[in-house]
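Every protein chain but one is kept in place in this view of the complex.
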Amino acid sequence: MTAYTLQRLLYVVVVVWIMSVLIFGITQLLPGNVAYAILGQYATNEQIAELERLLGLNDPWYVQYWRWFLGMLHGDFGQSIVMQRPVGPLIFEAFGRSAILAAIAISLVAAIGTWLGVHSATHRGKLSDRVLTLAQYFFIAVPEFFWAILAIILFAVWLGWLPATGYTPIGQSGVGRWVAHLILPVATLVCGLIAHVSRLTRSSMLETLRSAYILTARAKGLPHRLILRRHALPNALLPTITVLAVDVGILIGGVVVVETVFAYPGLGRLLIYAIEHRDIPLLQAGMMLVTTVYALANLGADLLYAAVNPRIRYGRSAG
Amino acid sequence: MRGDRIGVVFQDASAALNPALAVGLQVAEPLMVHRRLSRGAALERAIELLGEVGVRQPAEVARRYPHQLSGGMKQRALIAMALSCEPDLLLLDEPTTALDVTIEAQILDLLEALRSRRGLSMLFVSHNLGIVERICDDLAVLYAGRIVEQGPTEAVFSQPRHPYTKGLLAALPRVDRDRITRLAPIPGGLPDLTQPQEGCGFRPRCPFSVAACALPQALVSGGDSVLVRCHRSAELSGEAWPAERQPAASRRREPGVRIIEGDRLAKGFRLGGLLRRIRFERGLPRLGPAPEIRAVDDVSVRINRGEILGIVGESGSGKSTLARLMLRLLDADAGTLRYKSMPVPQRPGREFRRRAQIVFQNPESSLNPRKRVGQILARPLSLFSGANQGDLERRIVRLLTLVRLSASYSDRYPHQLSGGEKQRVSIARAMASEPEVLVCDEPVSALDVSVQAAILNLFADLRDRLGVAYLFISHDISVIAHLADRVLVMYGGAVVEEGTLDEVLHPPYHPYTEALLSAVPLVGARERASQRIRLPAEATEPSKGCRFAPRCPRRIGGLCDEVAPPVREPAPDHRIACHIPIADLARIEPVLVRRQS
Amino acid sequence: ESVMRIAVGTSLSTLDPARASTGEEYIYDNLLFNGLTRMRADLSIEPELAEKWEYTPDLKSWTFHLRHGVKFHNGREMTADDVIATFQRILDPATASPPRSNYDMIDKMTAVDPYTVRFDLKYSYGGFADIMSDRQVKIVPRDLVGQLPTHPVGTGPFMFKSYTPGDRLVLVRNPDYWEKGQPKLDGVEERIIPEMSARIAALQAGDIDVIWDLPPEQVKTLAQNPNLRVESVPTPSWDAAIMNDAIPPFNDVRVRRAFHLAVDKRDVVESVLFGQGAPTLSPIPPTHPFFNKDIPFGKADPAAARKLLAEAGHPDGIKVALVVPGGRPVRERLGVALQQLARPAGFDIEIKTVPFSQYSAEVSGKAPFYIDGYFARPTIDTALYAFYHTDGSWNIRLWHFSDKRVDEVLDKARLTGDPAEQKPLYLAFQKYIDEDDPSFIAYAVNFICAYRKNVRGVETHPMRWFDLRMAEMTP
Partner (left out) sequence: MAEVPDSVGSMPGTAPRLARLPAGMGLGGTVVAVFVLLALAGPWIAPFPFDQFDMHARFAPPGGAHWFGTDEFGRDVLSRVLAGAPYSLMMGFGATAISLVLGVPLGLAAAYYRGIMGELVMRAVDVMISIPPILLGLLILAVTEPSLWKTIVAVGIVYIPIMTRITRSVALGLLAEEFVEAARARGESAGYILFREILPNAWPPIIVETSLRVTFAILLGSALSFLGLGAQPPLSEWGLMIAGSRPFIDQAPWIGLAPGLALCVLLIAINLLGEGLREFLDPRFVERG
């Protein structure tokens, strides 16, 4: 297992490196001149040329890439062009807040989603399965910004139970307020994801229940619950694990809409800001962070996969 | 009661074991549930059970996961699981179908031992008549969901009473009989089971059917404590299943005209990608050498026009790889391939592609499910002979006729065909380009006996009428014995013996050939039991000398482990690679006892 | 703890006042810093860091006398050198200060003594003291310029505590503020809440106290809420459909006139602003004494417009693309409204949305026809000269308009500080503009804020910032 872990870790390193090349490439494609972005619309051409020289923007792209990449290795993520402050703290603070949101959301999605999925599968065709199915379709279908606004109006304005927007650090005004600020964004986020995960779990559970080893377990006369828990679940959860890993990546950097509506200062919004303002260093660092987290989440999924499914350690190719 | 008084062993052990749980736990589970043993006690008992079913190092195996076990071990674990609560009855649904002949033989031994040691009753489901004859006391023959004949195995086999049973036995190729040129297939297929059946379900396929067969049939006594569901059983008692009317075509043989020749072919497979080769030594990554499997190692194959070369060997011995090498579907690492004495390049030209074709084992996967039979056959026709539309249709019909399918099949999709029909279509496809060499990679092992008989007949016809040469791969010795002119016995990627059919089936032969022959359950070979040779489970350490040495029951000492065996020729073109002198090999008692039919 | 929480829409991009360019940044500037002069809510000028000032009769040399004992938040006293350093930064192109060209006329700055600064101008300029109140020319400590982007220090009533982009800017009371007894609040927070409906919800729920820049469509509903107070004040800020007079089709004055004939500006105000604004001719708002009331806003006359278009060579109407800033609902609506209202007259307008953040780089001064708007400027001169003078810095970017008569009155008006002399000049200016229609100035827009009822002592400022020295929060 150690060797396997190290192998996968090495793979992550390789993927992250490839990502760095790709991200650097993509961000270079963005229109808009960095020097222009810094100096503003009143700058003269000479000033722009001078700044470009200072920033090394005239160097070949691989020199620029290498400089950027080495800087990152040393923990230097550069300076935000627009905000004129170091990118590192900006990104990592936002990441911390996103991570909290993601961690809570993913735990809920994993727990509730799989539970509902298993319930649907084992109660296939019964009323509760049908109701759940309908609810799942509904939650998949409604755009999250719709929920978000509805939730704010209902819980913050009409009922006044929860703060409408924002975020408070846990140390600042106590756990209660910290939790209160997280409830609505988390709830909005998890609705759709739970629906998706539970549908997936349902179908993979149904498939597992049809497998020969479940038949064997029945033939052994094992009680139903034991069959579910010990024989079916670990195998049925494999596809779910993969999807959860993807969800982690999305939750870290891709919940722009929820972050926007709830004014939650997470990484997604920071990245949008960077894209809109052509703040290339900020964008590059943020995207590196998001993709690295995704790669790590995938690593986690792989290891979990291997732990649940001993075949993987030997059987699966790198793809 | 389930799991307690009755144990069940399912068909496919690799599917029946939970991949995510250690084997020991799976064996122990029924004990924890039914006997209320603690986990520890149950695991201990599970290890005992594994030992009892012949697993070596049971404590070690108990900790492993299914994917880390060989097929035979998995089947043993499954049996141990079924036995855990000491049931009175063991249900076995094709417990050996997924296994290799040599492993199959071991499992059958185990079952026999358990039966005598524990006094177990078993319900044994199988389509392999050889196994049934060997292991079963009583036998029930099912057709279309009904028992058509039931009684002591001996009695049923020696004198089949129901036409279906007769047909089954007639369709069976048998090593123990003199070679008959043609097998007798049962025409037609299973009736539609969604329709209620009134009378005898076998009626439409039965050569003896009369009007009264449409009436409901009762199970009546047929003598010798045999029950039979056929109202004509008594009057048909002397009647044998009719042989095929069509006479065998006279065989065109052109001995000595070499059509294809592979010389010292070799192929190794590297395992895993770059990443898989990375090893960690004291935390530092190292690029290790790629582990390699020598799937085919220095094998030479020669086939003459109109000749059938049979290849036998256990699973993984490199038969399929050799077949692909012969067609250049895989690039050989070494060796040369000659077609009509001309070397075949890495990317063979049209002529070779046209004249060398292949038929695969699995009829389900060898036809594109999205194409109609007509389309499937049209492609090689238009590709190789550029036939126009009308011409094409005519030739498709001709091909279908060749494999005895009616022209209407041209519009069907593969899923609308039975297994045998599919296999015929893939033979027709291979024949479409008028090949001179046909490589058949286990073309009948997925088929049931009656369909198999029809296909084997077809192969023989094509050989006889068109002079097609075959490389015919099978792990079923009876099939090879029925069809082949010459036989190649492979073990571990190399040829251990090669010769004419008779030479290979009779001593002197290679110890592995002997083991293989003795492991095959053959109908009418019950009395062989005393001489059965059992190979130990696969060796872990590859030997530097003879590949077979670690498992060889006739190993003569260190020589076998150290030195590659010499190839001896007891007769012209009969080669045996073994250290044992030919004279000693010739003295071995034959494992096949021929009976007069 | 009385902390006022003001909701704004976007993150502040810079904490350096010299570079400020958005309303969110202006709010902060005015709380953390002071200028030499200050503009009151009635748009008149009063002393701030400069106690008093005098100028030579030719309006070319201005001397400002600084207040004694004004300390930066780090305790050091503000002196003439800081003032000079501040303006040197503004004038340095590398600083990229948006209003740099407004201060081009500064020729020389001299620290007469630590509390006296003299500005010598290149040409006479009557509004110099007024433009000292502008948003970017805040006095910063000369030695701490480097930390402005991250930890700014000023002389204002509030001090910087923290800034989390995307979340909030936190300011605390400056206990040593030079205006004794001020400020009354313990602190101010700018809360960044991008989603307007969330901002409104937060205000209703009491999570925030003030919404800065409430969209006009919200006035009616929020005004009914007993816990809230909505204030809407007319401002000189204006929105326009900017036409480039140098390239087709708007280089033809008939096409421009046709467009003005096609659209009734009162309809525009109603549909776009829900009445929260007023039609105007030029950046001089209808509330200003210089506004020319004699020029009427005509009813839409599609027939006349079509005729003019036909004369200009477009008998079948004309197809134009109109760029609209994404994420600015009012201006998006303006685009849609113009598209719809001008259609009967033969204008086939295709709308293209470009995110507002990309506007200055990609649209402004580049697209031939686009929606944009400009904040109020401290004086009529700064509001007009750059836009309408042939050499005006905005004119050469936006519409490339040139009219000798206009140049003449604009040049003349800046030579005097006397409103009585300026008024006829600016009335004439509006008349000329109405004849030439260099661009479609749609309206002067009201600035609207919503407050919770317990917020006191704040005037809604037409310059869209807050003066919170006297603000209080009653429990």
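Order of writing sets the labels: A, B and C. Residues in every chain begin at 1.
Keep this in mind: a contact is a pair of C-beta atoms (placed from the backbone, for glycine too) under 8 Å apart; a residue touches a chain by one contact, two chains touch by 3 or more.
The shown structure was predicted, so the numbers you read here are calculated from the model rather than taken from an experiment.
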Within the entire complex, the undisplayed chain is in contact with A, B, C
Check each of C:327, C:417 or C:457 against the chain that is not shown and name the one that touches it. C:327
Check each of B:358, B:449 or B:471 against the chain that is not shown and name the one that touches it. B:358
One chain isn't shown here. Among A:62, A:115 or A:138, which residue touches it? A:138
Quick one: which of B:315, B:368 or B:401 touches the chain that's been left out? B:368
Where B:7, B:87 or B:380 are the choices, the one touching the absent chain is B:380
Taking the full complex into account, what residues of chain B touch the chain not shown? 190, 192-194, 273, 324, 327, 329, 348, 350, 353, 356-358, 360-362, 365-371, 379-380, 383-384, 412-413, 415-418, 426, 429-430, 433
In the whole complex, what residues of chain A lie against the chain that is missing from view? 14-15, 18-19, 22-23, 26, 29-31, 137-138, 140-146, 149, 153, 199, 203, 207, 210, 246, 249-250, 252-257, 260, 268, 271-272, 275-276, 278, 287, 290-291, 294-295, 298, 319
The missing chain sits against chain C at residues 195-197, 215, 217-218, 220-221, 267, 270-271, 324, 326-327, 329, 332-333, 335-337, 339-341, 351-355, 358, 362
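Assume only the chains that are shown with their structure count from here on.
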When the C-alpha atoms of chain A and chain B are each averaged to a single point, how far apart are the two points in Å? 51
Can you check how far apart chain B and chain C are, centre to centre, with Cα atoms defining each centre and the answer in Å? 88
For chain B, residues contacting two or more additional chains: none
Which of the residues in chain B end up touching chain A in this complex? 1-4, 7-8, 10-12, 15-21, 29-30, 33-34, 65, 67-68, 78, 81-82, 272-273, 275-276, 278-280, 283, 285
Note: in the complex, chain A contacts chain B through residues 2-3, 6-7, 10-11, 211-213, 215-223, 226, 230-231, 234-235, 308-311, 314-315, 317-318
Give the list of chain A residues in touch with chain C in this complex. 31-32, 36-44, 47, 82-85, 90, 93-94, 149, 152-153, 156-157, 160, 163-167, 259-263, 265-266, 269-270, 273, 276-278
